[in-house]
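Taking it in order: structure first as structure tokens, then the write-up.
Heads up, one of the protein chains got dropped from this complex, but the rest are sitting where they should.
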Amino acid sequence: MRTIVPVIIAFLSGFVMVISFFFNPDRAFIGRIESEVLVWVTIVGGFTLLLGVVSITRVNWHAVQSKKEGWVYNLLTLLSIFVMAIPAILPSSWSPLLGRATGSIYDWLFFHVDYTMMATMFAMLAFYIASAAYRAFRARNPEATLLLITATLVMLWRIPMGEAFLRLFSDNLPWLFSDNLPDKINTYIMSGANVAVQRGILIGAALGAASMSLRIMLGIERTYMGKG
Amino acid sequence: MNFWEKVGALDRRWIYLLVALSVIFPLIVPMSFKISITPEAQQLYEAVDSLPDSSVVMLTFDYYPSTVAETEPMAIAALHHLFRKNCKAITLSTVPLGGPSMAERVTRTLAKEYHKVYGIDFVNLGYKANYVAVLKGMGTSIESIYPTDNSGTPLSKLALMKKVKNYNDISFIFVVADNDIVTYWISIVNAQYGTPVGAGVTAVSAPKYYAFISSGQMTGLLGGMKGAAEYELLVRAQGMAEKGMGMQSVVHLMIILMVIMGNIAFFAARWAQKGRSE
Amino acid sequence: MSSAEIIQIWVAAFFTLAIFSFLYKDNPFYRLAEHIFAGLSAGYYVGLIWESVIIQQLWDPMISGSWWLVVPGLLGVLMFARLWPRISWVSRIALAFVMGNTAGIFLITQLHGIVLPQMGATMLSMGTNNGFASAVLAIIVVVGVVSTLIYFYFSKEHTGVLGVTARVGIWFIMVSFGAHFGYTVMARISLLIGRVYFLANEWLPSFKNIF
Partner (left out) sequence: MNGLAQFTALNRLSLDLTTGLQAVYSAVPEILKHLKIRFLLTTALAVVLDYQLVDAATSDSLFRVDRINALVTVVLFSIAILLYTKWAKQGKSLFVRKIAGLDAVEEAVGRATEMGRPVLFIPGIQEIDEIETIAGISILGRVAKITAQYDTPLVVPVRYPMVLAAGQEVVEQAYVEMGRRDSYNKDIVRFVAGEQFAFAATVNGMMMRDRPAANIYMGAFFAESLLLAETGNAAGSIQIAGTARPEQLPFFIAACDYTLMGEELYAASAYLSREPIMLGGLKGQDLMKVIIVALIIIGVILMTLGSGELYRSLFEAV
């Protein structure tokens, strides 16, 4: 019973979408079912986000209670959750500081703390890429050599200074590089080889995703349900 | 470790310092460069520019705060273009962490500049969970998925939303995104409802969407900060991206030099090794 | 610059530098910022889901008549059973409902929205009727797509013709990944530029107002 009922629900919920695709939504009754099911899915989907919040709260609460090493940091996380969540839930009619609109604590904390940190966290990658460029990217085999040569060409093409440098080649040696070398990079590398490979990978990935979806719908693939 | 191996394994913090300097340098010595417009950026600009007066365009804020340096200038330049062309803008976000708040801030600040009225010229629908169901659901009725806008006003009370039932009433979808949602806007919305989709994406994901440009499923593509700078130039809205291109050039040249020097050290070390072992 | 603005900029600058400090080495400032970030993001979800799902999609519609929405509401609450292993199987119904629906949509859209149109777009004429350049481009795209698909074909050994096609495939893949590498470098740099721009053009000028 613990797996049959969910499998049937997964199949029905998916089958409605597959069938309604082949019917005119306004003419067939299936269209009305599909639209209602989609609304329900957006509602249930919202709760999965709250699931993550509850598990973070629980993990940090245990860490604080058991005074694990560095539990002060966990306490900080707990405080941050409530400082952000509580004012947002209270009705904004009581005071402009509540709710989610501009000028609320929620909005202020998001833009000036959360937003800043997230933008900075990924900014560090520029440093990592530079050091990896020097210390790790080696033309160690023919494939990596071709990759690095194309990468250098595309990097040059992507910046104004580099483009001017490339145009030097095509202006002075037109018989070798024909007229506009930078345009050639866009046409033959980006819209030629790149499109071909991205398309091949897209088709492969789409077949993989469709295969996984078919197995989930028919209950063959159930790992997402977890053990027990 | 012979000399070249040591050069090749320089402590990474020296390189971090070099990166910091090469970013700060253009700040002190401001540089400006002529930015060339790629055909894909031109295609997106013309697709929006050719829309008739007061046609309805859906502008999506599908990016996380982590990539605002690339994506936000695109959303701002797009909104400049829409407000200037007197198009109606419906904004929404499929990103739960910050999406609706960023959409709210960008639209409200720009609306003041163009004296646009909320509910008539633009509406922010905000976020609803499970983007696949959201994209598919809006095909039949936007109101079924979004009973109210981001601040809770029922759609029936907003003049703009009264004449927009689903994708058939939307002339163009301008997706600004840093994740795979672009593929779903194309494979669900464009493939099944025919609404033209154009996108501004982060540079890391741009190469993939060339496949949709060349198959005609996507009308126009902006790639990374350079794409944002191109659209700012086309719309003549002086923005953040254009200023950033100076720094971009210096750091790029430095990285190219890094790759070349790193490989020189690599081959020299191997050559020295071979010399010693013969 | 009003005092509120100065506080805003200094708070943002503090956290920017706290994250950057990780570049030197892991330190208490970084861990402090990291843990606050995790908490604020979780808190953001609570505020967002409370208003956009529970109030706007459930409470308001239900009190104005569509009472049947109590069913998805209950299904959503069932999702929390996942947190207690003993009764986690109860959450499967809600999970199956959502995953099944997404699977149904993907089964159609991945084939109808991606495989078919991408196949159609690869059927290019190799004739030179509209120009030599378009014929060359068509050959590159067709050979590239076929050789990439063959490279990721696992049901036969890559020998003979299949082996040659796979070899060609790997060269195309390397060119495409090279282009991808070039684009990604710009992506990472832009993010850094965004932050340095904030520090230089907003934080530094604010010193004038204080000192």
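We just call them A, B and C in the order they show up, numbering each chain from 1.
Here is the rule we use: a residue touches a chain if its C-beta (ideal position, glycine included) is under 8 Å from a C-beta of that chain, and two chains touch if they have at least 3 such contacts.
Note that the structure is predicted; figures quoted are calculated from it, not measured.
Contacts of the undrawn chain with the visible chains, over the full complex, involve A, B, C.
Between the chain not shown and the residues A:Leu125, A:Leu156 or A:Ile189, the one that touches is A:Leu125. Only one of A:Ile86, A:Ala101, A:Ala164 or A:Ala205 touches the chain withheld from this view, namely A:Ala205.
Of the candidate positions C:Ala13, C:Ile93 or C:Ile108, contact with the hidden chain is made by C:Ile108. Although one chain is not drawn, the whole complex shows that of C:Tyr45, C:Phe181 or C:Phe198 it is C:Phe181 that touches it.
Listed here are the chain C residues that touch the chain not shown: 22, 26, 34, 38, 107-108, 111-113, 115-117, 119-120, 122-127, 142, 145-146, 149-150, 152-158, 173-174, 177-178, 180-181, 184.
Considering the complete assembly, chain A touches the hidden chain via residues 18-19, 21-24, 27-30, 121-122, 124-125, 128-129, 131-132, 135-138, 140-141, 143-144, 147-148, 151, 201, 203-205, 207-208, 210-212, 214-215, 218, 220-221, 223-224. Where chain B meets the missing chain, the touching residues are 9, 12, 191-192, 194, 204-205, 208, 217.
One rule holds in what follows: only the chains that are shown with their structure count from here on.
Chain contacts here are complete: no pair of chains fails to touch.
The chain pair sharing the most C-beta contacts is A-C. Set against the Cα centre of chain C, the chain with the most distant centre is B.
Chain centres here are Cα means. That of chain B falls 12 Å from that of chain C. Separating the centre of chain A from that of chain C, both taken as means of CA atoms, is a distance of 1 Å. Within chain B, contacts with two or more other chains are made by residues 16, 19, 23, 66-69, 96-98, 128-130, 133, 136, 187, 192, 203, 207, 211, 214-215, 224, 226, 248, 251-252, 255. Shown for chain C are the residues that touch two or more other chains, namely 23, 41, 44-45, 48-49, 51-53, 57, 98, 101-102, 105-106, 110, 112, 114, 118, 121, 141, 176, 179-180, 183-186, 188-189, 191-192, 194-195. Those residues of chain B that touch chain A in the complex are listed here as 8-10, 12, 15-16, 18-19, 23, 33-36, 38-39, 64-69, 96-98, 101-102, 104-105, 108, 128-130, 133-134, 136-137, 139-141, 144-145, 151, 187, 192, 203, 207-208, 210-211, 213-215, 224, 226, 245, 248-249, 251-256, 258-263, 266.
Chain A contributes residues 2-3, 5-7, 9-18, 21, 37-58, 60, 70, 73-74, 76-85, 88-89, 99-100, 106, 108-110, 112-114, 116-129, 133, 143-144, 146-155, 157-159, 187-204, 206-207, 209-210, 212-214, 216-217, 224-226, 228 to its touches with chain C in the complex.
Listing the residues of chain C that touch chain B in their complex gives 23-24, 41, 44-45, 48-49, 51-53, 55-57, 60-61, 98, 101-102, 105-106, 109-110, 112-114, 117-118, 120-121, 141, 176, 179-180, 183-197, 200.
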